[in-house]
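Just one protein chain is left out here, and the rest sit where they should.
Per-chain residue numbering starts at 1, and chain names A and B are given in the order in which the chains are listed.
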Amino acid sequence: MKKVTIYALSTCLWCKKTKKYFEDRKVEFEAVDYDKQDEARQEEMMEEMRAAGGTGSFPFVKIGGASTQGYDPEEFEKLLHNK
Amino acid sequence: MTELLEAAELEKLEEGRLRPAWPRGLPVLLVKTGGAVYALENRCAHMGCPLAAGSLDGYTLQCPCHDWRFDVRDGSFLNAPELRLRTYAVVIQDGKVFIKADL
Partner (left out) sequence: MSIQARKTALRFLFEPVIDKLGYKFTPAKEDADFLLEQEAIIEAETGIPYCPCQARTRDRAENMRMVCPCIPFHRAHYDAMRRCWCGLFVHKDVTDPDKLRQFPEAKMKK
């Protein structure tokens, strides 16, 4: 099973929907709320998101070695099942 | 009905400075830039912040609250021309600045 990590904001509706999406499918994930991290960790997360071609918009979902931004079930499925 | 309302003395307006005025209680922002005087509503089109506390760069007025920028010549919001500040025609008579307002 690929490792799934969700970068989120505690105030973000689509982050909640993303977490629920993986929960409903019984896919284990690690969730990190950006707004609950200290400044150094926030900068790290932001750098990582930007390096992956993203912006500061949440959710940011890492699936295996790939990543995607936004609540996009189609994309989640594609990344989960890509070999 | 359109009325001519006295807003300020011309000599009190400095080039490049923002000056609030309240002719007949209306929140008005007077701007002298490029040698001309412009009058706009002193209330940001975003959340109503008073613009007189903002900054001016040439013809660009920046709101102090959230940095929305407007062209003082026509009141247009630089990032979306559908949004604009109300503007008033300016008349200068006998060293005084008047605005034309529909009351």
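Criterion: a residue touches a chain if its C-beta (ideal position, glycine included) is under 8 Å from a C-beta of that chain, and two chains touch if they have at least 3 such contacts.
Since we're looking at a predicted model, the values are computed, not measured.
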Omitted chain - touching chains that are shown: A, B
Interface with the unshown chain - residue positions in subunit B: 45-48, 65-67, 77, 79-80, 82-83
Missing-partner contacts on subunit A, residue numbers: 9, 11-15, 34-35, 39, 42-43, 45-46, 53-58, 68-72, 74-75
